[in-house]
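A single protein chain has been removed from this complex, and every other one stays in its place.
Letters A and B mark the chains as written, and numbering starts fresh at 1 in each.
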Amino acid sequence: MSERGRVILLHGGLLAVLLALNWVLPDYHRGNLARIMVLAVYAMGYNLLFGYTGLLSLGHALFFAAGMYGLALPMQHLGLSVAPAFLAALAAGAAAGLGVGLLALRTTGVAFMIVTLMFAQAGYLTILLAGAWTRGDEGFTIPQAARRIAGIDLTQPAARYAAAWALFAVALAALLWIVRHRTGRVLVAIRENEDRARLLGYDTHGFKLLATVLSATYSAAGGAAFALLFGYAGASFATVQYSILPLLWVLLGGAGTVIGPFVGTLFMFYLIDWAADVTPAYMLLAGLALILLTLFLPLGIMGLVRRRLGWLP
Amino acid sequence: MEFGPHLMLALIEGAVLSAVLALMAAGLSLVFGVMRVVNVAHGEFYMLGAVIAWFVAAGTGGGPAPAFVAALVIAPLAVGTLAALADGLILKRIAYDPERTIVATIGLLYILQQATLMTFGPEARPVAPPFNMRIALPWLARGDEGWGLVWPWGLSVTTYKLFVIAAAAVVLVLVRRGLTHTRAGLLMRATQIDRETAQAFGIPVGRVYALTFGLGAGLAALAGVLIVPVQQAHYLMGGDALLLSIIVVIIGGLGSLAGTIAAAVLIGMSEGIISVFFSPTLAKIVATLLVAFVLVFRPQGLFGQRPR
Partner (left out) sequence: MTGLILPKPKPLSRRAALKTLGAGGAAAVSLPLWARYTNAQSSEPIRIGFQKHATGIGAAYGNWYDRTSTAAVKAINDAGGINGRPVELVTEDDATDPARGAEVVEKFATQSNCDVAFGTLFSHVVIGSAPRAGELKIPYFVVSEGHHVASGMLNRWTVQPGITDVKSQVQAMAPFVAQNLGKKVTMMIPDFAFGYDHRDYFSAAIQAQGGPAPTIIAVPPTETSFTRYFPQIPMDTEVLYHVMVGPAVLTFVKELGEFFGGSRPAMFGFIDSLEAVDLASPGLEFLDGTYFWEGNPRYAQANQTEFDKNFRAAVGVDANGASVSDPADVSTYAHMFGCWETLYVIKAGMEAAGYAGPADRAKLIEAVEAMTTMPASNEHPQGDKLFNGRTHQVFGHQYISKVEGGKLVLQHTSSIEDTLYPDEVDYTTQPL
């Protein structure tokens, strides 16, 4: 089979399996998987910047929150319905990505990490300052009645799962297309050796900015979907913790692979879920697991798989 | 309170914060500079210093002063040893790869936090300072008979806070002398300048790293012991401290101890001063963005060298 065929079979197959699970899974796991798919979109966005372009940001919670509030605030205060609010969220994410990118991309390495961290912190504090609209750290709920699209009630388990799956499928397909075509290859070239890419005539700054904007838009899509499907927007999603989580998911799942982020998110979620059942000190187990994984599985799960299957994008 | 005394009070409080921050950041700067890794668990070493100080104080009889002295010795040693162990067991094995180090130290963070929660508990617990006298401070003001000293209501400082500032200064001077006048310091600086050449010269880089990591953690723990009579020991206290010290180290510039100290003073003081003028949350936003913009337009920090 051609490489293209294998890629489509693997990713299409994953999507098909996930779709089928909507009818197979018990309620608890179906709810979990919906959440995981939405968070995986966030992770995929992060991976685009980190795994493919080689830029480690510690401030992606800003983009996630931009999407979350970009959807929730218009719905709450302007009475917007779901579809236009979702578009507003994507626009908010892209705008934030552009703003941060124009400034932060003047730095590299550790300075880039800190600058992105600072912007995210400022974003979090701004959410608190604007408490009159955002209700600060308490957050606010989106009424169940408002969370419908085209007459479908997104708060019902099957519809919620289907919506999460639809977003995930579109995000996965788009990411696959990006990385397998010219843009993706240039990003990888920049990751490997930026000077050489520039010498070859590529506008590396332009491509890095593009990657930042795309990454931010993906993250915003994840944030908006999270608010929509679970009915809550709050400042806790803009804290440093939510910037570190996608890094963790991507590193575990395999940076620079398309499926890696999903695998990482799935793995971490169930690791904590399993550990919480075993002991109240589950974060201890999670911490231990992280150390063991980075000692013995540094490429991440899919990264290891890619060693065997070289065609894995 | 009048503006002048208010500002003075803010400066004094800022100085205390700067002192503790400088210690923590010096530890981080050493680790950053020599080993080139981000230790996300650095804040937890600070927290452990405070928590161990509480355990020592609770276990030692004879009053707060001997307990405090004991804690000053025991906590940094214990935490430094723990850190050196972590370095040998984990960091060495992943060859100090920056990304894997971040993941590993995140794991270490979770473990340390949870272990503290399970043993120390979720409450914030105080430790009595070895001494604490309130000193009212005078202010120069024009009265009916010309200039004279007045004692504005509320303008004061405590002897312990002055001690913290002095102690931090002393320790930092000792660290600098240690780096410049001892053999171990020489090895550390050589490794920082060029690791490969240092290895070629027969310097045991592995052991230098372990020593550096332990020393960095020890400094953080010392900061924790110094601050715990002012604040309380709490298992989540490491988070904010970590954020601030990372900022200080980056602003001050990698590998420059003087820069780190200058940045600590700048950031510690500015937080206090800005809050005199603005609402605190707004002040924090301004301070955060200021840091970001300094880095954007001067990425090597205030005192660091441009990367070659």
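Convention: contacts are C-beta pairs under 8 Å (C-beta built on N, C-alpha and C of every residue); 3 or more make two chains touch, one makes a residue touch a chain.
Note that the structure is a prediction, hence the values are computed from the model and not measured.
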| item | value |
| --- | --- |
| Candidates B:A210, B:M237, B:V265 or B:V296 - the one touching the absent chain | B:M237 |
| Absent-chain contact - pick from B:G63, B:P138 or B:G154 | B:G154 |
| Options B:N39, B:T101, B:Q114 or B:T212, residue touching the unrepresented chain | B:Q114 |
| Chain B, residues in touch with the chain not shown (by the definition above) | 1, 5-6, 9-10, 13-14, 16-17, 114, 117, 121-124, 126, 128, 134, 136, 153-154, 156, 158, 230-232, 234, 236-237, 240, 272, 275-276, 279-281, 284 |
| Residues of chain A in contact with the chain not shown | 26-28, 31-32, 35, 128, 131, 135-142, 144, 155-156, 230-232, 234-237, 276, 280, 282-283 |
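Operating definition for what follows: only the chains that are shown with their structure count from here on.
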| item | value |
| --- | --- |
| Chain centre separation (chain A, chain B; CA means) in Å | 34 |
| Contact footprint of chain B on chain A as seen in their complex | 56, 103-104, 106-111, 113-115, 117-119, 121-122, 125-126, 128-129, 240, 244, 247-248, 251-252, 255, 281, 283-284, 286-291, 293-295, 298 |
| Touch list for chain B against partner chain A, complex | 32, 38, 90, 93-94, 97, 99-100, 102-104, 106-111, 113-115, 117-118, 239, 243, 246-247, 250, 254, 279, 281-282, 284-285, 288-289, 291-293, 295-297, 299, 307 |
